[in-house]
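The complex appears here without one of its protein chains, the remainder shown in place.
Labels run A, B and C following the written order; every chain starts at residue 1.
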Amino acid sequence: MDGVHDLGGMQGFGPVEREQNEPTFHAAWEAVVLAMQHAGRLGLLYNIDEFRHGIERMAPAHYLRATYYEKWLEGMIRVLLEKGAVGAEELTARQAFFEQKPDAPATAALPGPPRPRGSSRRTSLTDFIRETGATPRFGPGDAVLTREMHPRGHTRLPRYARGKRGVIHLCHGIHVFPDTNAHGQGEQAQPLYSVRFDARELWGESAERNQAVHIDLWESYLLPGR
Amino acid sequence: MDGVHDLGGMQGFGPVEREQNEPTFHAAWEAVVLAMQHAGRLGLLYNIDEFRHGIERMAPAHYLRATYYEKWLEGMIRVLLEKGAVGAEELTARQAFFEQKPDAPATAALPGPPRPRGSSRRTSLTDFIRETGATPRFGPGDAVLTREMHPRGHTRLPRYARGKRGVIHLCHGIHVFPDTNAHGQGEQAQPLYSVRFDARELWGESAERNQAVHIDLWESYLLPGR
Amino acid sequence: MGKNHPNVDPYIVSRVRALESLLLEKGILAPDAVDRVIQRYEADTGPMVGARAVAKAWTDPDYRRLLLDDPKAALGRFDLDYEMLMVVENTEAVHNLVVCTLCSCYPWPVLGLPPTWYKMPAYRSRAVSEPRAILQEMGLAVPAEREIRVWDSSAEMRYMVLPRRPAGTEGLGEAELVPLISRDALIGVAEPRATAS
Partner (left out) sequence: MGKNHPNVDPYIVSRVRALESLLLEKGILAPDAVDRVIQRYEADTGPMVGARAVAKAWTDPDYRRLLLDDPKAALGRFDLDYEMLMVVENTEAVHNLVVCTLCSCYPWPVLGLPPTWYKMPAYRSRAVSEPRAILQEMGLAVPAEREIRVWDSSAEMRYMVLPRRPAGTEGLGEAELVPLISRDALIGVAEPRATAS
């Protein structure tokens, strides 16, 4: 989807502000969100693409002002609710409980002792390569044209690189396809390429001199170039 | 500038919500903002392009959550401060006064009676056509290609119509050029065209069938098409 | 906002009053300017001139031609001096829709103040890329074979739709037709009513 998360080339966000001596977490709850995210993914409650698409569907003004871990929290909750892993009513009730008792630990609201954790069915969070035996259509040096597409759902072809001409740098192997994996349509793994774009192709006359962008793009985003 | 104000084709904003029996103004201050805008433009404190560019430079998350008249207020204040028509310190002090006395009328903070209004130097708010004698480069039916440009400043070539092929529908005459007029670089009036774009050119395979968009574009946005 | 909820954020209210006070002090804002604005738009917020011009065009072929070919002259008949308007005609083959994606440009002199939805991101973002879907959601089904022609008001030209006269109104005169012509029909997100509601 062409949402505000697709930030490449956008203007108006001001300078990059580096924080000196940045702490690992800015508040205790951020570490809790990180732990929940690992638990949710390891427990196969959702995949990374569903999670990312959950974040992308935040209200645009909220997305832009939310911190990183707040985005994670909102994406996670949206997906957990959609999948029925958590109910809207129980979440509302539990939140009301902690609003009343802001100093209570998370275990305070449990009806009994925490359930032992179900055996995780996933052991890696970085398992995206599939040995399907598929033969890549393109090879290094091939000219390609990205599709002019504006899907309503999740995609990893950034808006700034639609309908643009590039050159295949290399093939990364056969990777799970986010555009289907985010929507319960399966992994549909396909070749993933590093595609090189000259900045003038992307930004026209406004491009900086002597610049290129390499973007990782799945085969079905690409058409043969001239 | 490629800011969040450039909304054409963006997704994620949900359905259009129509308000039944919508009042003319939702709060008394909105009418004040409208009156101040007319006064500012009639008094030549700023032109419409400077005003619009003032709005575009709001923080993106603020832009997206602000109401219409709040955007106007922020655009107006930014431009008035930049031009020195209003000082940051006097504005802050005056605002502190009214925060303390929320029910006081605007005249309460004046050191004396309101100054009589300076004679306006402009009488129309819709005076944008210039009879320069320039000859339009393009005529109806001519194929054109819009420039792939991403200027840092104000422009009225929407992002969704950059580097796209269209056809001249008609010429509206010679109009003041916003890209310079917004930046104190003069009116530089030039031919303005209604350019027709097939939706497939703009949105590729995601286009609805049987759709076109007509956009009003200045001559210097356009290159000859094939 | 919108939804009839007044926006009374104290920060905004005090900021507006501070600026108003400074502009009064500097002689930029006339003391009666705010009252005049309220009077004007409270009294004339509906699509008065636009609807009247359309009703006249429906009943007078010469005026119809004039409205399409020389809107400035046509609007002059209603004592309006406005040269920035283009009138675009709905036909069996074409449905017109007006939007401003970059801000919220709108033909105030003929339609009054714009409704909130016209100014919000949902309409501004989607009207150019999925007009058929958005019109369907808003209650207007445009047949697949009819082109939807969107006018993105990116310059100072303003657009008003000349809708098709509804079937069943053949017996009505100009004055009876005016109330059938809603502001939404002149933007292109609705059709005129066939009977007074």
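Throughout what follows, a residue touches a chain if its C-beta (ideal position, glycine included) is under 8 Å from a C-beta of that chain, and two chains touch if they have at least 3 such contacts.
Note that the coordinates shown come from a computational prediction; the quantities given were computed from them, not determined experimentally.
Colleague: Quick one: which of A:Gln95, A:Thr132 or A:Gln185 touches the chain that's been left out?
Modeller: Of the candidates A:Gln95, A:Thr132 or A:Gln185, A:Gln95 is in touch with the missing chain.
Colleague: Considering the entire assembly, which residues of subunit A contact the chain that has been omitted?
Modeller: Here the touching residues of subunit A are 5-11, 13-19, 21-27, 29-36, 38-40, 43, 45, 48, 52, 55, 64, 67-68, 70, 73, 76-77, 80, 85-86, 90-91, 94-95, 97-99, 102, 104, 106-111, 114-118, 126, 128-129, 156-158, 160, 172, 175-176, 178, 192, 194, 199, 202-203, 206-218.
FYI, only the chains that are shown with their structure count from here on.
Colleague: When the centre of a chain is set as the mean of its C-alpha atoms, what distance in Å lies between subunit A and subunit C?
Modeller: 41
Colleague: If you average the CA atoms of subunit B and of subunit C, how far apart do the two points sit, in angstrom?
Modeller: Distance between chain centres, rounded to whole Å: 17 Å.
Colleague: Counting in whole Å, what is the centre-to-centre distance of subunit A and subunit B, each centre being its mean C-alpha position?
Modeller: 34
Colleague: On subunit A, where are the residues touching two or more other chains?
Modeller: 60, 150, in rising order.
Colleague: Subunit C: which residues touch two or more other chains?
Modeller: 121, 129 - these are the residues of subunit C that touch more than one other chain.
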